[in-house]
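First the structure, in the form of structure tokens, and then the observations on it.
Note that this complex is displayed minus one protein chain, with the remaining chains in position.
Presenting chain A:
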Amino acid sequence: MTPMFSHIPADQRPTLEIFVDGQSVQARRGDTVAAALLASGLDVRRDSAVSGVPRLPYCMMGVCFECLVTINGVGNRQGCLIPVEPGMQVEIQRGKRELGK
């Protein structure tokens, strides 16, 4: 599958490694988690909390909450507001957050 989004060739920012459901993904420093997920080429759709339908980040500016992901063990974080960090563990959320996450 060709990714819908990709980094432009002129983007010279250094890469860093994050993990999405355990899989290694090369992000660029300064990417938000949501941007890195969209550019990863992986199927990063979450299941929504009530009806369980597939969703992707939408507004990319903190308003719509469509980008909810589990980051380093903490659920329901807005991926579009959080910059990637080396070694970050991202989990695609399946439905509602879990109490312990």
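FYI, a residue touches a chain if its C-beta (ideal position, glycine included) is under 8 Å from a C-beta of that chain, and two chains touch if they have at least 3 such contacts; residues count from 1.
Note that contacts and distances are computed from a predicted model.
Here one chain is missing from view; checked against "Serine/threonine-protein kinase RsbT", "ABC transporter permease", "FAD dependent oxidoreductase domain-containing protein" or "Formate dehydrogenase beta subunit", UniProt names that protein "FAD dependent oxidoreductase domain-containing protein".
The chain not shown here is touched by just one of A:A49, A:C64 or A:I92, and that residue is A:A49. The omitted chain makes contact with chain A at the following residues, 49-50, 74-76, 95-101.
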